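The structure under discussion appears below in the form of structure tokens.
One chain of protein is taken out of this complex; the other chains stay put.
Each chain carries a letter (A, B and C) given by its place in the written order, and its residues are counted from 1.
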Amino acid sequence: MAAIAPAPLAPPEALSLFERTRHRTTNLTERLRPEDMMLQSMEDASPAKWHLAHTTWFFEEFILKPRLPDYVSPDDRFAFLFNSYYTQAGPRHARDRRGMVSRPDCAEVAGYRAHVDEALAGLLSSNRDDADDIASLVELGCHHEMQHQELLVTDLLHGLSFNPLLPAYRDPEPLPVTSEVPLTFTRHDGGLVEIGHDGKGFAYDCEQPRHPVFAPAYDIADRPVTNRDWIDFMEDDGYGDARHWLMEGHAVATRESWEHPLYWWQQDGEWWTFTLRGAQPLALDAPVVHVSYYEAEAFARWAGARLPTEVEHELAFRDTPINGNFLDHGQLRPMPGQGVWGDVWEWTASPFTPYPGFRPPEGALGEYNGKFMVNQMVLRGGSCATARDQMRPTYRTFFYPHQRWQMMGLRLARDV
Amino acid sequence: MAAIAPAPLAPPEALSLFERTRHRTTNLTERLRPEDMMLQSMEDASPAKWHLAHTTWFFEEFILKPRLPDYVSPDDRFAFLFNSYYTQAGPRHARDRRGMVSRPDCAEVAGYRAHVDEALAGLLSSNRDDADDIASLVELGCHHEMQHQELLVTDLLHGLSFNPLLPAYRDPEPLPVTSEVPLTFTRHDGGLVEIGHDGKGFAYDCEQPRHPVFAPAYDIADRPVTNRDWIDFMEDDGYGDARHWLMEGHAVATRESWEHPLYWWQQDGEWWTFTLRGAQPLALDAPVVHVSYYEAEAFARWAGARLPTEVEHELAFRDTPINGNFLDHGQLRPMPGQGVWGDVWEWTASPFTPYPGFRPPEGALGEYNGKFMVNQMVLRGGSCATARDQMRPTYRTFFYPHQRWQMMGLRLARDV
Amino acid sequence: MAAIAPAPLAPPEALSLFERTRHRTTNLTERLRPEDMMLQSMEDASPAKWHLAHTTWFFEEFILKPRLPDYVSPDDRFAFLFNSYYTQAGPRHARDRRGMVSRPDCAEVAGYRAHVDEALAGLLSSNRDDADDIASLVELGCHHEMQHQELLVTDLLHGLSFNPLLPAYRDPEPLPVTSEVPLTFTRHDGGLVEIGHDGKGFAYDCEQPRHPVFAPAYDIADRPVTNRDWIDFMEDDGYGDARHWLMEGHAVATRESWEHPLYWWQQDGEWWTFTLRGAQPLALDAPVVHVSYYEAEAFARWAGARLPTEVEHELAFRDTPINGNFLDHGQLRPMPGQGVWGDVWEWTASPFTPYPGFRPPEGALGEYNGKFMVNQMVLRGGSCATARDQMRPTYRTFFYPHQRWQMMGLRLARDV
Partner (left out) sequence: MAAIAPAPLAPPEALSLFERTRHRTTNLTERLRPEDMMLQSMEDASPAKWHLAHTTWFFEEFILKPRLPDYVSPDDRFAFLFNSYYTQAGPRHARDRRGMVSRPDCAEVAGYRAHVDEALAGLLSSNRDDADDIASLVELGCHHEMQHQELLVTDLLHGLSFNPLLPAYRDPEPLPVTSEVPLTFTRHDGGLVEIGHDGKGFAYDCEQPRHPVFAPAYDIADRPVTNRDWIDFMEDDGYGDARHWLMEGHAVATRESWEHPLYWWQQDGEWWTFTLRGAQPLALDAPVVHVSYYEAEAFARWAGARLPTEVEHELAFRDTPINGNFLDHGQLRPMPGQGVWGDVWEWTASPFTPYPGFRPPEGALGEYNGKFMVNQMVLRGGSCATARDQMRPTYRTFFYPHQRWQMMGLRLARDV
């Protein structure tokens, strides 16, 4: 397991992380009704109820079952229903039919969670020889659950957006009044440098090994692209002018009739957007969000710039604290100043590929990241829906270039 | 409205029918959980919650709103959400996204039903000049709701069938032991006869006008085709042998890998089927159900017979009482004897076309049946999920030839 | 074979018909280049080269091979390549890939035709006991080839229409100047009548048996609907207003963005259309052509009328001579006067179903018509692309309600 968690937590810390993480998940769903938790609006998204069950299955499948011979699951068939994509953990239910599973219902899933929580707390509290291994796996399971917390919220937003009544996940709040933040760049020298995780604290296998790369000098913007910037792009026929676009991107934009980011619409001459706090007027100085890689790349070309590579992003931000104005789930707020990251995932110019010498762990957990390394692009940073424990400069998340439903934005870079 | 309900009920009878019908719908959903009521497994099917709301909207839209100027709907946007296909009643929500609407939730929909029930009961009890018109529309609304009762149950069965746990809608019951009923035929003379509804009691516009047709003499079977018969067909390569099939039917069967009726599977050499009472061993002497027109037509050709026309069916059964062994929702039971109908909808050889002189009512209600008169086939009879009030010899239901999720079976006929 | 050709030709007449028919097919392709003969623009259409080969295969497969033990085909694999849909004649090549077969090339297919022509002429000239049977099959083969002559021409028109250069199949000719022909109706009494083919001369199985039907009195228009009429419909929002349409029809029209008949466009305020003589200004008083059943049905409803049933059409026209102004392939010409039919196929309100007592012949030829009897609508009449030998009042052709690429128009009828 070393590749996944090079410096595992001590068991008591793991238990604390476990309780904190599980509790946060429950918190996220406390205002939802059973009907909301059934929504699956596309194959990429899953019902909230499924996220609750799948994250639980992860602990059961990879920790409880192999280590506790007497462990009894509430229902053996959950292993089939709630395995996501681990072929080495056995067959699984069709991903696009998760919304067709009304039973177990929400109450039964809550019972499943409690059952596993109790068994796992017991395991972590027992004095076992393999306590470190278990702690390491629990840490992984918690980070896995944090990823699903973010998906749960973004999947739900997508599901609610299909309801003409536009129901709000949380109560609306007034946005602070702010003014435009000018766009400035910081120069970095590059050279022969090292990137990747250094083994202190938790990291996924794909953040490792730390390795040398050569980076030319570059400039990188001090803030993400804002909604205001994006409207300039739109008003300059940014979506229509094929010269700015990757050919495939323009084909998708045309086929899907993209003329603005996801969840935007115009009403009485003003732009509105659908957020976790319901329909809101667009905050012009907040980072633009819900744009695809194709759009981000076209914007950058239109702006006479480019997207940073993931190397450039990591070099630029590894010594920068994350945004002190971290928000809980809701609409993105205008940005306070320079050097800020963590409000919005930032598309990079880098396809998701293995680092030199990448070696995934043996067995089903080796499927965690490695088998996705084609056709996806890396995003760096984190968003208002990302757990703070999960934000670190080496973190690589990855999505397909056409996907928009995550909290995705961008930052500009340019050659020197 | 004369075309739809030629001999309207008196207002008190209409109120009684209304209360009975609304109560029966509620009864049908009383064991469901909110999660179950969200299931939409295909565009043809709708969530139970939607059926509850749409049938309510029908009374609100066509009776309350035009007649009660002070009537206030719980939410004006329900008119958009719960209109099914009436273009003259305004725009409507996409049919294939009904499962994406978590709000109003089940409790709110129950409130909507209560709100409309109360307003309608008040209207029916008031002494108005247009009381007969209202009673006539209420009767139509009740028959409309009975159709949706059947759809609610069959849509739910379809939705539950996608759950690997195969949850049961009702508790299982043992099936009575019976033996094979031999297949016999009754001869009918035909000639110049009249078919269609005579105007006594309720009927839809498409059952009218009663009109003369010429029918040659024919034989018609005394019982529907059974599961036992169907297994004979299967074992004789009935699905594989293209000679029995309409070309389009065989193309569909091949593409969809049909090798047996919907919801069947084989387990330890025995056939099982998924029913409203969950997984059940197949009752060999019950009518076969969940077969498409394509399959029914191929079976008949294989059997050296054909499907009856709707004229032949109506002539044969208009003087026959419906099955005294009418069942509530569950698995079809073996058949007791001759001359029985009403356990299973029976595909006929007749495309759904207008009767000569057919004239739908003016306005949105004219869309009820008329705009579906292409590419669909008529079924006659009724099933264990059909409300008794809705079963009559002139009733024409209609579905596409590839559809299987209704309680569809068949009966053989042959030329003399 | 009685069902197909009740009164077979004498062998010398059959030979004469054969030579005339085969020659006409060759004539139809004489201006085409090999490249044109490869075009397959959709699954419904076939390349001209395939039509030439398939009609040849028909004679080889059903006449030469069973009767001449020493017959040798130029290539045994042609049986696989050029069988259209006869499952009982063995496996066949995928219909949508006929355009992928460059070899045999056109010259080789011409050789195949000559080879079969010679063998068949020899067979017809020999003095055999089964000469009448052979003549009967040759007659069927010729009528089959006439059907493919029409398809060859309409498929080619469809293929050429995808070329932005809009190449013409024949040289253009000026259209005669005409004026509007008023729309009048003729009344028919109906009653208990007989329809279907009487067995004198050639007919397909599906035109038989002649049988009694009851028809109410009706009015039928004296001329087809014209382009001028159709423009009125378009200008009255005929395509947009869902009230006129079958639900399924309006869904298709919306999805396909239909706003006018196939092959029409507007240029400098004038309507143009693509014809066998290339791009032409629309002849306002010619029958409208290339409209689907859905459009025809909507037009009729908009006009306060309906389409005639096939019974009504047959009764009205069985004593009317076909249009004396029969045209060879080119643009439809304005209509000279009343009682005319045969310029354009006319959609009827009748689904294609078997006549009572219909019995297809045994073996592969029984697949000719019978296996298409679902989801298609009957058209009556004939068009400028129909061979004269093939036009008769009992002839039933059939197409899907969304199809437009044939020479399809309509005529109005109404209840009395």
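The working rule: a residue touches a chain if its C-beta (ideal position, glycine included) is under 8 Å from a C-beta of that chain, and two chains touch if they have at least 3 such contacts.
Since the model is a prediction, treat every value here as computed from it, not as a measurement.
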Item to check | Shown chains that the omitted chain touches within the full complex | outcome: A, C
Checklist outcome for this item: The one of C:L64, C:A89 or C:L160 in touch with the missing chain is C:L160
Next on the checklist: Looking at the full complex, which residue from A:A110, A:L166, A:M373 or A:M391 touches the chain that isn't shown here?
Outcome noted: A:M373
Next on the checklist: Please identify which residue in A:L140, A:C206, A:L315 or A:A349 touches the non-displayed chain.
Outcome noted: A:A349
Item to check | Residues belonging to chain C that touch the chain removed from view | outcome: 33-39, 41, 49, 75, 77, 80-81, 93, 97, 99-106, 159-160, 162-165, 167
Checklist outcome for this item: Note that chain A touches the chain not displayed via residues 85, 87-88, 192, 211-214, 216, 242-243, 245-249, 293-294, 297, 349-351, 353-354, 356-357, 367, 371-375, 377, 401, 415
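Following the convention adopted for this analysis, only the chains that are shown with their structure count from here on.
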Next on the checklist: Which category does the touching pattern between chains fall into here: line, ring, star, complete, or other?
Outcome noted: line
Next on the checklist: If you average the CA coordinates per chain, which chain's centre is most distant from that of chain B?
Outcome noted: A
Checklist outcome for this item: argmin over chains of |mean CA - global mean CA| returns B
Checklist entry - When the centre of a chain is set as the mean of its C-alpha atoms, what distance in Å lies between chain A and chain B? => result 46
Checklist outcome for this item: Separation of the C-alpha centres, chain B versus chain C, in whole Å, is 38
Checklist entry - When the C-alpha atoms of chain A and chain C are each averaged to a single point, how far apart are the two points in Å? => result 59
Checklist outcome for this item: Multi-chain contacts in chain A, i.e. residues touching at least two other chains, fall at none
